[in-house]
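A protein chain is absent from this complex, but the other protein chains hold their places.
To keep things simple, chains are lettered A, B and C as they appear, and every chain counts its residues starting from 1.
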Amino acid sequence: MSKNDGNTVIRQLIANVREFLRERDWEKYHNPKDLAESICIESAELLQLFQWVKHEETEQFKNDPSKVQRIKEELADVLIYCLSMANTLNIDLTTAILEKIEHNKKKYPKERYKGKAWLNT
Amino acid sequence: MSKNDGNTVIRQLIANVREFLRERDWEKYHNPKDLAESICIESAELLQLFQWVKHEETEQFKNDPSKVQRIKEELADVLIYCLSMANTLNIDLTTAILEKIEHNKKKYPKERYKGKAWLNT
Amino acid sequence: MSKNDGNTVIRQLIANVREFLRERDWEKYHNPKDLAESICIESAELLQLFQWVKHEETEQFKNDPSKVQRIKEELADVLIYCLSMANTLNIDLTTAILEKIEHNKKKYPKERYKGKAWLNT
Partner (left out) sequence: MSKNDGNTVIRQLIANVREFLRERDWEKYHNPKDLAESICIESAELLQLFQWVKHEETEQFKNDPSKVQRIKEELADVLIYCLSMANTLNIDLTTAILEKIEHNKKKYPKERYKGKAWLNT
C-alpha cells in the first residue's frame, strides 16, 4: 500500500530524509544554522508562487492541478529541511506541534476569539 | 499513550490544526497567500535563533535544553502553517515529501555525489 | 538643514552605519552570511505588518500615520543591514541599483509589457 498522510508517521519521514542524507554523506552539511537558512530560502520560493496574486485568484488555485503541483513541490522542500532539523537535534515534531496548539488554545480561548481576527503584533 | 513521531499520522496533525481553526471560525483567514506569508514569517523567527551565531556554537545547541525548546517552538509555528496549507488545498504532505525525495535521489545520484557539497545556484 | 532623500547620498548613510558599528566594535559581527540572514529576518518583520491583511485594507495604510511609522521602522532595519553589507564588501549600491534597472528595462521592454503583469517564475 502506498504511503500517505493516513498511514505514515513522522518518524518514517525523518528516516527517509536521514537515509537520503547518509547515502550521500551529507549529514555533515546539515547543521542547524544552515538548515534554518534553508527553511527560509524554500519558504520564500513557496511565497513566490503567490507574488502579485490577488486573494480572489488564490481561491481558484485548488482547482488548478498545475498550481497545486507547484505548491506541493515547494511545501515539500520546506518540510524536508524541517525534518532534517528534527533529525539533527533529536526533536519530536509531533510533540512540538501538539504542545504549540495547546499553548495557542489557551492564548486564544475559543469563547473570546470565535470569528475575530488573529491579531499579529 | 501520548502522541509522538512514532505513533501519530500526519492526517491526525492536520485534523488537530483544522479543529483549532474551526472552533474559532478562523479557516476563512487561512487562504494560501497569507499562509505562504506566515510560513516565511515564522521561518525567519526560527532563523533569528541563529543570527550572529557561529557554526561551532550551533553544534552545542543540541546539548542545551532551553535552546532546543525555543527551536521546537519556532519549528512548530512553521509546521502548523504548513499543515494548514495542506488542509486548505487538500494536499497529501507524505506523498509530496516522498515524491520530492525520489526526485532528489535521481537529481543527485549517490554514486556521484557522495561527500560532495550540494551546490545551490 | 535636516537630512532627507532630497539632499543625502548613499555614501553618507553607509558612513553613518559604519560609525555606529565602529563605536561599538561591532563590525566584526557583520560578516556577509550573518548580514544576509539579518536582511531576511527584518524583511519578514516588515511582511508581518501585512499578514492576514487584504489588499483593499493596505491601500488605506498610507493615510494612517501609525501604520506608516511602523512600516518606516521595519524598512529602516532592512536598509541598515543592506548598507552594512555594502560597507563590508565595498559595494556601490547606486551603481548596483541603476545597472539592475537597465537590465530590467531590456528584459521587459516597455512596448511589449505596458500594462501586462510582471510574471514571476
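The criterion applied here is as follows: a residue touches a chain if its C-beta (ideal position, glycine included) is under 8 Å from a C-beta of that chain, and two chains touch if they have at least 3 such contacts.
Computed from a predicted model, the values in this text were never measured in an experiment.
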(request) Write the list of chain C residues that the hidden chain touches. (result) 2-11, 13-14, 16-17, 20, 23-26, 29, 31-34, 36-37, 39-40, 43-44, 46-47, 49-50, 53, 55, 58-59, 61-62, 68, 71-73, 75-80, 82-83, 85-86, 88-101, 104-105, 108, 110, 113-115, 117-118
(message) Contact with the hidden chain only, please: which chain B residues?
(response) 37, 40, 44, 48, 51-52, 54-55, 117-118, 120
(request) For chain A, enumerate the residues touching the unshown chain of the complex. (result) 29, 34, 37-38, 40-41, 43-45, 47-48, 50-52
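Definition applied: only the chains that are shown with their structure count from here on.
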(request) Look at both sides of the chain B and chain C contact and report whether the same residue positions are involved, with over half shared, or different ones. (result) same
(request) Specify, in ascending order, the residues of chain B that touch 2 or more different other chains. (result) 29, 34, 37, 40, 43-44, 47, 50
